[in-house]
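See structure below.
Excluded from the complex is one protein chain; the other protein chains are retained at their positions.
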Amino acid sequence: MAKEEEFKDLGFGTGAAAGGSRLLNQDGSFNIERRGLKDGWTVNIYHSLITMSWTKFSLLVLAFYVLANLLFAMLYLIAGTDQLEGTTGISYLGKFSDAFFFSAQTITTVGYGKMNPQGVFANTIAAAESMFGLLGFAFATGLLYGRFSRPVAKIIYSHHSIIAPYRDHTGYMFRLANGRRNALIEIEAQVVFSCNTVVNDKVVRTFNTLKLERSKINFLPSSWTIVHPIDEESPFYNITHEDLIKAEAEVTILMKAFDDSFSQTVYSRSSYKATEMVVGAKFSTIHGKNKNVTFIDLHRLDEYELVDL
Amino acid sequence: MAKEEEFKDLGFGTGAAAGGSRLLNQDGSFNIERRGLKDGWTVNIYHSLITMSWTKFSLLVLAFYVLANLLFAMLYLIAGTDQLEGTTGISYLGKFSDAFFFSAQTITTVGYGKMNPQGVFANTIAAAESMFGLLGFAFATGLLYGRFSRPVAKIIYSHHSIIAPYRDHTGYMFRLANGRRNALIEIEAQVVFSCNTVVNDKVVRTFNTLKLERSKINFLPSSWTIVHPIDEESPFYNITHEDLIKAEAEVTILMKAFDDSFSQTVYSRSSYKATEMVVGAKFSTIHGKNKNVTFIDLHRLDEYELVDL
Amino acid sequence: MAKEEEFKDLGFGTGAAAGGSRLLNQDGSFNIERRGLKDGWTVNIYHSLITMSWTKFSLLVLAFYVLANLLFAMLYLIAGTDQLEGTTGISYLGKFSDAFFFSAQTITTVGYGKMNPQGVFANTIAAAESMFGLLGFAFATGLLYGRFSRPVAKIIYSHHSIIAPYRDHTGYMFRLANGRRNALIEIEAQVVFSCNTVVNDKVVRTFNTLKLERSKINFLPSSWTIVHPIDEESPFYNITHEDLIKAEAEVTILMKAFDDSFSQTVYSRSSYKATEMVVGAKFSTIHGKNKNVTFIDLHRLDEYELVDL
Partner (left out) sequence: MAKEEEFKDLGFGTGAAAGGSRLLNQDGSFNIERRGLKDGWTVNIYHSLITMSWTKFSLLVLAFYVLANLLFAMLYLIAGTDQLEGTTGISYLGKFSDAFFFSAQTITTVGYGKMNPQGVFANTIAAAESMFGLLGFAFATGLLYGRFSRPVAKIIYSHHSIIAPYRDHTGYMFRLANGRRNALIEIEAQVVFSCNTVVNDKVVRTFNTLKLERSKINFLPSSWTIVHPIDEESPFYNITHEDLIKAEAEVTILMKAFDDSFSQTVYSRSSYKATEMVVGAKFSTIHGKNKNVTFIDLHRLDEYELVDL
């Protein structure tokens, strides 16, 4: 039995008994660095552009637009503004301004035509630039669609997990809710306990899937308190809070659900260290009623009261 | 046993014993308000734009187009129409009209060029506007694609559920059909009964998954009558219609299927309150035959005849 | 036992004992008409545009382009060509030609500007047309993407199913292969037998899921012969070909697989009537070898040799 546990490792490896650092951060990212990745740079750039904030994205688009126009303006200046019919600039700044705005009119394909290219060089640059503009715009279209249509579950977790009275004994619990307006369907939880254990005088990391009172629900319109009943087989059985902290215990959570708005399966990850656990507490109710409408207040998701076990 | 029931709560919470209101509306939406949502506004706007009616969407696009042109027209008027070559307006209205149509020619990148910007200010606005137009158009492309390619199951349910004769005793039944032309494949039903129960002098909501005669079918070309046989273990066993209404009984339904046209999994939700139940009835046939072609008439999905049990 | 069978109906309904017509056509479409569908027209139009042939689609796009230009040309003619600067047409045909090409230059946003709108009416039409052109183009972008990115499994089935020697007795078999270059992964088969049976002096349709020697394979690089061993529990046991034909027996097939190129689950449906069954045959091998490369020839998928059972 003990031997089997040894190998249940979630993919972190039994050698992952790292000094003090956690396996999974509360935001669901991993605490391990991988060297020698074979990512294509295109995938990485695309992925960054899809996930960055809207402010950053807007500034980047603007910067790219200005830079591209600056670059093409240089090329038109090299060609000479005499190859641009209809320009009026005489000073260097005036010529540059003409070249810059001609570039903007070309890259957006607005092409008023008051200024227009004459000569093979300027014409070739303009033909290349308008094509480049169209492709850049095609790329932007894909990016915008990708940014909006990407389903991201935003499950909010209580900041603390607790050990609370449960039926005749106690249970390990945490609470979560859907932070988005989207309806989540068929929500499943997988909860794994891990800690450092001494096996043959060597510290290894052991992993235990926690049995849950209920691991799947149909809908998540309200909050859900996930309960692991602490019985004889539980790794929480007859162990003190200090021992859990010493063993660097960590509970990692994997939630799976179907997002009804995006028609796709979504996942969410989180974790609780032993230090984020309160022994002897119960979650306060977050349900309320206002003029016959039941509501829940997500700001109070982490609220608990201390109780005797 | 009773204890276990207590916790089968579908995610509504056992505290959801609300006075008279239903958990799930017949259109599948939830009867609970969530406060403190962490939705990004971008996701919400996108989602609204994807799900609103076509009439509303068209009017919004039109309004946005006119408003954007009005705004940019203002900016060109601030720059002064002397910065727009080729304008002919002399009166204020004429100048405004010129600015407005120049804006339209710029934002759509049609750029005839009869009117064209002169001077740094007007040129800068025009460069910004054409860029803005392109991005707006990119966004519209994504929206149109998103509106069309979004799979939405339209399962139609009979308005009433019935208790009908079934084999040697009775069964709880409702009828459904695919309201769209799309082929649905591997259709699954999950049906849950809930009612108010007094546990330790406290009213709590209890939940029961109903056993179905058949919970999965391969295809849904016709109608499907879902049957819960009422045996000793059924919550409908030996209970009167009045008691069900008093206990605010509700049957919630979760249907899952694969939409063959969109190659995606789709869900549909509905519910029946005790008051939407007819005791002693059977569904009328909705199959017909016309020149060797079998047909069903979806308008008659809810038709039933009263019978003795 | 018999009672349970009565209700295994795949969703066609036990009343589907139609005279001679099949439940499922060999191309996987259903033989039942549904009246009173609640499809939105938008979804239907989109779906038609996605699934029609490329020839038809191209002609439709062309027709739409010409018609839209004709319509807007009319509007410009109503406005009067004096509101279009730069036109040269004097005859009615000349004026129409000018209006038509000006419309084309506007709807595509090419906007040369030689011809350009003067006056509020022509300008308004042009502003509307360029906007309309952009949206139409956005729609076309979505359509083209939708047409290409839609995963469609093209599983080819042998035209006949056979009853062949299998181990010590016989088996019901048919053969299939992937007709596309795409790799299919985790291919699953569900095969259901149905026929007319007399129950209480009434002809009802009964349904039987056929047990398969193997119902799932990992890859489908070659052909797959699906085998239902005919034992005592099989509906094919001790029944003649004539009886099967008389009972209008039909075998319906539902295949499920993961399409590796499109990263999506795909389904394929087909069926065999009793008349498409050969009793006493075995499939010929379709494997060959050419210079150390194994190949299969899909044209020979239906080839079989008659054998004694």
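What to note about this one:
Read from first to last, the chains carry the letters A, B and C; within each, the first residue is number 1.
As a working rule, a contact is a pair of C-beta atoms (placed from the backbone, for glycine too) under 8 Å apart; a residue touches a chain by one contact, two chains touch by 3 or more.
These numbers come from a predicted model, not from an experiment.
Contact with the undisplayed chain is limited, among C:Ser223, C:Thr252 or C:Ser270, to C:Ser223. Checked against the full complex, the candidates C:Met52, C:Leu77, C:Ala183 or C:Ile245 give a single residue touching the omitted chain, namely C:Ala183. Among C:Lys56, C:His159, C:Lys246 or C:His287, the one in contact with the hidden chain is C:His287.
Even with one chain removed from view, chain B keeps its contact list with that chain: residues 109, 111-113, 141.
Contact between chain A and the absent chain runs through residues 3, 7-13, 15-16, 18-21, 24, 30-39, 42-44, 46-47, 85, 106, 109-113, 115-118, 120, 123-124, 126-127, 130-131, 133-135, 138-139, 141-142, 145-146, 150-151, 190, 192, 252, 254, 256, 262, 264-267, 269. Remark: the residues of chain C touching the chain excluded from display are 54, 61, 65, 69, 88, 97, 101, 104-105, 108-114, 137, 140-141, 144-145, 147-149, 154, 156, 167, 177-183, 185-187, 213-214, 217-224, 258, 260-261, 263-264, 285, 287, 289-290, 292-299.
Here, only the chains that are shown with their structure count from here on.
Here chain A and chain B face each other with different sets of residues for the most part; under half of the interface numbers are shared between them.
Between chain A and chain B the centroid-to-centroid distance comes to 26 Å (mean Cα coordinates, whole Å).
Shown for chain A are the residues in touch with two or more other chains, namely 109, 111-113, 141.
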